[in-house]
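Only one protein chain is missing from this complex, and each of the others stays in its spot.
Take a look at chain A:
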Amino acid sequence: MSSMISINNVNKWYGDFQVLTDCSTSVSKGEVVVVCGPSGSGKSTLIKCVNALEPFQKGDIIVDGISVGDPKTNLPKLRSRVGMVFQHFELFPHLTIVENLAIAQTKVLGRSKEEAEAKGIKLLERVGLKAHAHKHPGQLSGGQQQRVAIARALAMDPICMLFDEPTSALDPEMINEVLDVMTELAKEGMTMMCVTHEMGFARRVADRVIFMDRGHIVEDCSKDDFFGTPRSERAQQFLSKILQH
């Protein structure tokens, strides 16, 4: 399988503090990779490096053959092809739901307003929120907002999707509606890199699991290996803590 995202020896510092140390991994086309680890381990930082929302000082990341770290790279163009979903949804509160879905399609991709809105409505239907198209984000629940955020990313026809703790800010009863959308997406063959603590989702959907600790990738193996017998003691501890509940 060809590599969609390839992360090579990435190092990142905040001043003197090193947040990422020699991180290397890759995500193949159609693969679903879950990134987990304790808080402060650098997993969110790593996924934000993939579409250059966070700069890194050493190493390189290649997305679909394009170097993210190269200063000559047209970052807006690259980012428009990589979908991203955030922990706090980040819908635009001054726009309606359908405008949220259409704005980047028209302004970035140059689609007509009609085409963009039609596509937006179609995607809203897919995540079960067509009836809310003309509401503002503040009128929706967290779970609904996050489903809209996923639809907004999909409206750009992304070549892969990044999820940065998509369910961490949600009330427990809303987590499943978001995970269901993500599961369906994975089944359709979308390339996905997900930072999440949802081990049930990882077990059901992931092809591979990456475990990070203190800025290092400690474990990078198939899902079965990870949930069977993680090789590192740190991952074993993490799993035993998380799976008890």
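Everything below uses one rule, namely that a contact is a pair of C-beta atoms (placed from the backbone, for glycine too) under 8 Å apart; a residue touches a chain by one contact, two chains touch by 3 or more; residues count from 1.
As a working rule, contacts and distances are computed from a predicted model.
Of "Cytochrome d ubiquinol oxidase subunit II", "Glutamate/aspartate import permease protein GltK", "ABC transporter" or "Ring-1,2-phenylacetyl-CoA epoxidase subunit PaaC", only "Glutamate/aspartate import permease protein GltK" is the UniProt protein name of the chain excluded from the display.
Across A:K43, A:R111, A:H132 or A:R152, the residue that sits in touch with the chain not pictured is A:R152.
Checked against the full complex, the one of A:N8, A:S67, A:S80 or A:N176 touching the unshown chain is A:S80.
Considering A:L53, A:A118 or A:C221, the position touching the chain not shown turns out to be A:L53 (whole complex).
Of the residues in chain A, those that touch the hidden partner chain are 48, 51, 53, 75-77, 79-84, 86, 88, 90-94, 103-104, 107-109, 152-153, 156.
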